[in-house]
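A single protein chain has been omitted; all remaining protein chains appear in their positions.
Let's look at subunit A:
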């Protein structure tokens, strides 16, 4: 006698199980199929092409009404199952019908997760799950705004689909980069770039706070920083939960999903389950490949054949036209793992393989995924790649071939890209000089002038020589930023400008970094280069700064911090001193010390107390002295003509003016100044990065002094007549250093490299250039003259830095 099979849910997994079953033995079962949706099985993962208009619904139907009829399946669509009486082996339909079964198959799928934030029940707040959701999104057009919460696979497909219809779409994602479960930061950056090019606004690390409505309908999403994103439709694509309600109600064993064994049997031997509703060996499933494996096993189990479901490696591809990405396996870093990274900035290609014990265990690819199946096959098979390691990353076509050219970044520059800023020489002019016979660096310098001034572009000029001459030219060794790159500091700085690079992941991609996320050596340097190159643009990345700059205080050996308020020119007042004394008392500061830079250091402050002590000091009018910064520190002065019988000029006043103009600036390393009122030099101006000695006839400006690891006397840059000239020269020199020096080089080291004569030409002799440098400095200062203490003490910036996540010390000892 034919047995009765009832299937609950007409989804992709149960649909595949049904196909397999009918194919193997069409007469084994008499099948009834329930589905809550008023339709049969369609290819749910193709909803994205339907949304974008690349396909129609009819094209993605898997099983039509005719198919069900031809195969003798009784369809009860649009009907839910109310109950299952397992003792009597009867399914109870919503309308009360009782249907006996011999075998029952659960394919109840999953429910989209809706974040229970205020406003989630407003009209116009939807998930992205079924055809109804898709149709709502398809009703949007170029006069609509839509917010998508969730930068995962589904959210991005929804966003891209609507953007293709002209909708103004914003994606809000809580994590630092898109698709963080499938992609690393570098690939996330490329994906973001491609989506932004499609007109989609992407906001990462954005926390949604509430959904705002009007007349019961969604109006905007509010983020926790207060930003409101207006929208006509809000799509939540933040994940799915197995739909286990019915299974739970009827008493099947349920965890995250319905528990199944290797044969897809639930805790009841006559009931099977497949698809997104199941939990197998602790895992739940959202991608289609393992679901089809489950379906095959379930069909065989129903036919009393022995089959075993085994979880396999799975891979992901994003179905957005123009964004080719692929990810598979495990790509977290680890001690026992190695990375091979390949980047081709010109084509926007990123490939990363994660190796362990000479096997590929993970792969991330962006831009060119043509070889993804080859790599995926090796992950699944655990292929030993020792023999092809050298060329592995280039894919199957290159096995046995030669490695790629490391000069790609420079080769990709257009001919009109400026290489030598001092002399205004473009790449094309250098190539012309080389083609005219200049085949050495010196010859290029002599004939084109490129690299003949400050010399910082020599690395790039050399690479141009290498590209143009090929094998005829032998590349000299150069000092690289760190082990993550083949580029030198100078080259990176120039390419940041030439290629308009504005974030650390972007630099790493475009300049071919060979580690996925950089290290503690390159990241702070890159961050400074961005801060210097793009004032006024939000390029500063706090997590790439050293701790002192991140929390705006100097860490001490016991983990406490020191606090140094700014005292312009070393001048203070009784009120400031009282406030400092009060703060020292209030916060039990163990040591109060007068510094060499003419200010007061409060040492031994607990990290948690920093915002509070800053608040108190701020109340008395004081701000951060930035005694922790690779940036402007102090301007030390003597009392000058105010009080001193030898003083020739108002050295204190000039010092205060310079410090007022320069505080807040970041630079490659710390920058200390002094203004002294006469050649007796009480303010010790002759060993500073920039020192001014006042004389009867004006101001001598000295640069490049040092009194630390190296002891060097500052050398005369220029003598000027007026105070204003002294200030302008100081700003221009600082800017020249800021723009040109390698990170962590003090001015004296930089001057040793570029030559004092060149600095003199730029700042002393060329008045136009001096003015331009000073103007660039002043432009930058309008963005960086913000007291970081006030922002943290009063506005709660970076509050997470100063409070523990959890404190169990106060829990009563038991």
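Keep in mind that, in the parts below, a residue touches a chain if its C-beta (ideal position, glycine included) is under 8 Å from a C-beta of that chain, and two chains touch if they have at least 3 such contacts; residues count from 1.
What we mean here is this: contacts and distances are computed from a predicted model.
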{"item": "Chain left out of the displayed complex - its UniProt protein name, from \"Assimilatory nitrite reductase (NAD(P)H) small subunit\", \"Tryptophan synthase beta chain\", \"Sulfopyruvate decarboxylase subunit alpha\" or \"Tubulin-like protein\"", "value": "\"Assimilatory nitrite reductase (NAD(P)H) small subunit\""}
{"item": "Of A:45, A:555, A:639 or A:756, the residue in touch with the unshown chain", "value": "A:555"}
{"item": "Identified contact with the non-displayed chain, of A:242, A:345 or A:518", "value": "A:518"}
{"item": "Among A:292, A:309 or A:331, the residue in touch with the chain that has been omitted", "value": "A:331"}
{"item": "Positions on subunit A contacted by the hidden chain, ascending", "value": "174-177, 180-181, 184-185, 205, 207, 331-335, 515-520, 523-524, 543-547, 550-551, 555, 557, 559, 800, 804-809, 811, 813"}
